[in-house]
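Single-structure report; data block below.
With one protein chain held back, the other chains of the complex are shown just where they sit.
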Amino acid sequence: MPQLLVRGISPSQLVPISTALIEELAAICQCGTDNFTIDCLSTTSVFGGEQVPTYPFIEVGWFERGQAIQDSFAAALARHVISIGVPEVEIAFRMYQESAYYINGRSCT
Amino acid sequence: MPQLLVRGISPSQLVPISTALIEELAAICQCGTDNFTIDCLSTTSVFGGEQVPTYPFIEVGWFERGQAIQDSFAAALARHVISIGVPEVEIAFRMYQESAYYINGRSCT
Partner (left out) sequence: MPQLLVRGISPSQLVPISTALIEELAAICQCGTDNFTIDCLSTTSVFGGEQVPTYPFIEVGWFERGQAIQDSFAAALARHVISIGVPEVEIAFRMYQESAYYINGRSCT
């Protein structure tokens, strides 16, 4: 963690920005870059009676870090995504509870 | 938003009902149809030692709208899905916090 779950932006679009993006996000979080994952979900979207491109959306799964860090994280993430030509992107944070998170079966609490 | 994240129902099954479905859901929510997205996730399911069809499940991601609207939304969504021959479907709502939701890097609060 943090985990970025991406819809509507392709892996090939993210490859060129991935290093600089994660370095900036790790600096904001004051954690190592190797805590981050970027997973692009394979999706097919439907609207108005036809298949359409998936709207760009990123869900960030992490432990609560406070509003200020979250605001900086969202701003940096959006800036990098928009820099590759994605016209708009929505980002939502989802908080994991440490009491409900396990590494190799052991609780994080 | 609202976002419909679909598992176990194919895009081609949803295409024919997508217009009427979204119009009815938008009427229930009293918002525009263009706020809605329907994303079908690509999944492979496993049970009892073999690959099996994915159980039909829809997660609705939105801001809290109250129990009455949520009940109507779920009933309409299930009715449309069952109308295309899906025998059963489970639907779960997931509430986003406005303080944790960003459009182009700007908070919704």
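Observations on the model:
As written, the chains take the letters A and B, and residue 1 is the first residue of each chain.
Throughout what follows, a residue touches a chain if its C-beta (ideal position, glycine included) is under 8 Å from a C-beta of that chain, and two chains touch if they have at least 3 such contacts.
Predicted, not measured: the structure shown is a model, and the values here were computed from it.
Within the complete assembly, residues 7-8, 41-51, 54-55, 57, 67, 70-71, 74-79, 82, 88-95 of chain B touch the chain that is not shown. Contact between chain A and the unshown chain involves residues 1, 3, 11, 14-16, 18-19, 22, 36-42, 61, 96, 99-107.
Basically, only the chains that are shown with their structure count from here on.
When the CA atoms of chain A are superposed on chain B, the rotation angle comes to 120 degrees, reported as a multiple of 5. One simple way to say how far apart two chains are is to compare their mean CA positions; for chain A and chain B this gives 21 Å.
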